[in-house]
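Every protein chain but one is kept in place in this view of the complex.
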Amino acid sequence: MSIGHTLLGLLEAGPRHGYDLKRAFDEKFGHDRPLHYGQVYSTMSRLLKNGLVEVDAIEAGGGPERKRYAITDAGITDVQRWLATPQKPEEYLQSTLYTRVVLALLTRRDATEILDTQRSEHLRSMRILTDRKRKGDLADQLICDHALFHLEADLRWLELTAARLDKLREAVTL
Amino acid sequence: MTNSPPDSLLTAHDLRKAYGPTHALDGAEFSIHPGEVVAIMGPSGSGKSTLLHCLAGIVPPDSGSITYNGRELTKMSDAQRSALRRSEFGFVFQFGQLVPELTCVENVALPLRLNGSSRKDALRTALGWMERLEVDDLKAKRPGEVSGGQGQRVAVARALVTGPRLLFADEPTGALDSSNGERVMGLLTEAARATNAAVVLVTHETHVAAYSDREIVVRDGKSRDMERSV
């Protein structure tokens, strides 16, 4: 995820202090991983350098950094460009799971066991996400669904592979 | 052999069932605790529906034992099993379960009336459950006039209206899109938890299975408990 663009986007609503920016980010997108304050600081200085933000005001007081940032016109254009450019879809061609299954087959280990174990693990994650989704608000539901669908895709792959395990064994051990 | 925990609600051991030459069940095991939601998964034709039908006492297995609350299901008469299904179990199927000529609320009230409740009481209780599943505005409609998701929620209301200890759901979201499916599953599990009813959930969709506490996979008529095997 591009933290720079996200912070820029948050600034478009109005000037904020660095601390406010972190809080807003964590609330909306942070989920499991809150932003370090250092990350905010370094990102903002990079954006300042590129002329995408400017310091709106520096408040006097005790805190380490009481700068208030505002977005520049160049910054707005940059956010616009970022949103308009489609993201390159993930290709998932490098799969650790696939590697492990093939290795198990090559070494004549029980690949079914690997698949089933993974399946249980995936489902456990799905259960947690489903539970969280049920208790959370719409934003929670959407982000959980995103994860759930990916996990579901993995699970479908696991099922399909389990069904085709014999053929795969023939193919890789030939 | 699986040693079922002593506090389990329903336990099945070494179930076998053949339809002609096809072995739908070939030594399947199962157990469920009170209030637990267990998903039965597996590829099509693996025997998951047959397992559910056997567990619910709808179809007698060829061999094996099924114990519900200390009573052996396979030794009961058809009438006893019917009575059990009426009072202790609830059912939700994929489709074709609502009586098309009865209104929705009459459909929900049906199990109560089968148990001998008066019409008035049955309708009142039924309406309560329909509110809980957010379909009370459909009470006077016939199943043909409501959407698939609404119909399925009516079916869930009907399954829960008798306060069953065990709910059997066979592909309850099979005919629904994902958002309607989610809604049905959410309401179903929530209601089941609220009444401490256990749920046996047959599905081939993992995101539906994710509503469960535990998963059992059926392959070629054999069951596998995914938690215990880990």
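To keep things simple, chains are lettered A and B as they appear, and every chain counts its residues starting from 1.
In this section, a contact is a pair of C-beta atoms (placed from the backbone, for glycine too) under 8 Å apart; a residue touches a chain by one contact, two chains touch by 3 or more.
In this text, contacts and distances are computed from a predicted model.
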item: Identity of the absent chain, which is to be given by its UniProt protein name, from "Aspartyl/glutamyl-tRNA(Asn/Gln) amidotransferase subunit C", "ABC transporter permease", "Spore germination protein" or "Ion-translocating oxidoreductase complex subunit E"; value: "ABC transporter permease"
item: Which displayed chains the unshown chain touches; value: B
item: Contact residue for the chain not shown (choose from B:L15, B:I32 or B:A56); value: B:A56
item: Candidates B:F30, B:F91 or B:Y211 - the one touching the absent chain; value: B:F91
item: Options B:S82, B:T125 or B:N180, residue touching the unrepresented chain; value: B:S82
item: Residues from chain B at the interface with the omitted partner, ascending; value: 19, 44-45, 49-50, 53, 56, 58-59, 79, 82-87, 89-91, 93-94, 96-97, 99-103, 106, 110-111, 113-114, 119, 142, 144-145, 158-159
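Heads up, the rule we're going with is that only the chains that are shown with their structure count from here on.
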item: Parts of chain A lying in touch with chain B, wherever the complex brings them together; value: 116-117, 119-120, 122-123, 126-127, 129-130, 134, 148-149, 151-152, 155-156, 159, 163
item: Complex contacts: residues of chain B adjacent to chain A; value: 43, 186, 190, 206-207, 209-213, 215, 217, 224, 226-227, 229-230
